[in-house]
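Complex shown without one protein chain; remaining protein chains in place.
Labels run A and B following the written order; every chain starts at residue 1.
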Amino acid sequence: METASYASLRGHERSRRIASASGSAPTSIAATLLTLLFDGIAYGMLLFVLAVGLAVTLGLMNFINLAHGAFAMAGGYITVLLMNRAGVPFVACLPLAFIGTALLGALLERTLYRPMYARPHLDQVLFSIGLVFMAVTAVDYVVGSMQQNITLPPWLQGRLPIEAVGIGKYRLFIIVICSALTVLLQWVLSRTRFGSRLRAAVDDPRVAGGLGLDVNRIFLLTFAVGSGLAGLGGALGAEVLGLDPTFPLKFMIYFLIVVSVGGTTTITGPLVAALLLGIADVAGKYYVPTLGAFIVYCLMIAILTLRPQGLFARAGSR
Amino acid sequence: MTGSDEALSPAARSLLRAGRWRWWELALFAALPLAWLLLPRQSLLINEIAIVALFAVSLDLILGYAGIVSLGHAAFFGFGAYAAAIFAKDTLADPLVGLAVAIGASALLGAATSLLILRGTDLTRLMVTLGVASVLYELANKLDTLTGGADGLRGVVMGPLVTPFGAFEFDLSGRVGCAYSLAVLAVALLVARRIVHSPFGISLQALRDNRLRAASIGLAVRRRLVAVYTIAAAVAGAAGALLAQTSGFASLDVFDFHRSAEVLLVLVIGGTGYLYGGVFGAIVFQLLHDVVSAWTPQYWNFWLGLFLVVLVLVGRERFVRPWTWFRRGRR
Partner (left out) sequence: MSAAVLETVALRKRFGGISATDDVSLRLAHGARHALIGPNGAGKTTLINLLTGVLAPTAGTILLDGADITGLSVHARVRLGIVRTFQINQLFAALTPLSSLALAVSVQRGGSAGWWKPIGADAAVAAECQGLLERFRLADVMDQPVASLAYGKRRLLEIATALACKPRVLLLDEPVAGVPEGDRQEIFEAIDALPADVSILLIEHDMDLVFNFARQVTVLVNGAVFAEGDVAAIAGDPRVKAVYLGEDETGAETAGPAPAHG
């Protein structure tokens, strides 16, 4: 299994593009850095949207869901099918991917996941691994194992030339959408009643239940939204990350890195972790392509060894 | 050992009884050479089962006995495989010496990485174990002058297996390899058996059940975790070495996540915490694999996944330890 990342198939293409986007020698380093930073931020924000559902699920239900990537894959395939078979425009596919995956998540939560919350972590790990295997092979069987390609609408293709740095329009689009989602999430968590109920339930489900909060409904909604966000991320990411049946397995470790390094008690923790991961991966692939994902894994191990609760978790959190 | 039973207190008798050989244990150990003798044409299959069993038993030591959930145990399996293969190719092709080298190398890796799993939550440990296996995968991929990279290390030709009964060349039919693996499995089981009945083994279970209490009776928790992780790594490395030596090559998939997930499943099928779960699980798993793969070769993973989901939903305990269904006082 090759763990893919942003630059996997398109690495050489990326390097060439960065090289050709630079102008004269003195500005090329800055231009390269800025391009890398930009791409890294785009990748990081995408990872954040993909992984935030997992972070909240883990923090809320204390459930290690290794199958989270399957929801992202579902969103990607929904988009591909809608676009290529039904001719639905790309931008319209995004909310549809979100809704479709959210519904799928709600269904699975109610039927399969709910009995598993109280189980030991080993059982949860085995269960979600089983789900991933099933999802991966099912998609392979139904759709085939080739990479799926999406043709972006023309207004999202190409680059905005700003100075010597070429800003990819699509990556800019990703950053805008994901930033808006982040702001929205933060607002929901801190300003709405649902948000405070959710935070209460994350802090202590038993006490929350004792206060009369319908913990089951909170779980259901949260799981659905988290899965929906993963689906949306999968749809957004189909172009940059590639989409094939092995997507959940390839990216599982990245989602888990975001969650374990970022912690599960805040939104900003996984956000920062995802951005760091995105930038580190892009920069690493560009500057030291021979080492590949090696750097990311070593960084993760180092961080988790020094701060086992994650970089941003409060003391005493899960 | 001891004198007549009448002189012993009930406590002494019970403690001694715990370490005695059960009839089914004897049957199991007898079955190992019998399988080799009676099923000569299944040697390759039996060899595979023995290797997987050894790997699963090593996982049992950390999962079933010490309570550490690892998603990257293949790291040690793979490390042992490559250590044995590289040693045979570059230095000396003697299988037993290579096995010893692989065990030593894996033990060192286990001791080093054990420091990483001492702190943190279950999730942290999952991530770190997964990360270590992934790092090794990438290393093996990149250091291709040493490891053959993505093509793997091929053409590992082993020398003869030197035993007190004579020197045996590894043959194509796999009979010698099979006997070799079974013998290593048997030795490992015997040693593991002594360990789990010893004070050290009981202390591992104490660590698994209640770490705070274990420390409060004077057990140095970290030291023991390091020790058991090192031992488990050494045994997993032995299994990997067996694979490399009996099949003649080592490839990247020894570090693969699938391997870590499968050995977890094998152990869970057979049951954790009573030492032989790895053996029973390996037999069941291999047979299942062959049956299902013959039927749907491409989509084995689907049925594997379905099996996992059903197994967990129904409850792992129902599959475990069939003889306790008839024993009073247990669940």
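We take it that contacts are C-beta pairs under 8 Å (C-beta built on N, C-alpha and C of every residue); 3 or more make two chains touch, one makes a residue touch a chain.
Quick caveat: nothing in here was measured; it's all calculated off a predicted structure.
Of the options B:T91, B:T163, B:S198 or B:T296, the residue whose C-beta touches the omitted chain is B:S198.
Checked against the hidden chain, the listed residues B:A206, B:L225 or B:L265 yield one contact partner: B:A206. In the full complex, subunit B contacts the hidden chain through residues 1-2, 8-12, 14-19, 194-195, 197-203, 205-206, 208-210, 212-221, 273, 329-330.
Everything below uses one rule, namely that only the chains that are shown with their structure count from here on.
Interface residues of subunit A, counted against subunit B in their complex, comprise 1, 3, 58, 64, 112, 115-116, 119, 121-123, 125-127, 129-138, 140-141, 249, 253, 256-257, 259-260, 290-294, 297-298, 300-301, 304-305, 308-309, 318.
Residues 63, 69, 71, 115-116, 119-124, 126-128, 130-132, 134-135, 138-139, 141-142, 256-258, 261, 264-265, 268, 298-299, 301-302, 304-309, 311-313, 316 of subunit B touch subunit A in their complex.
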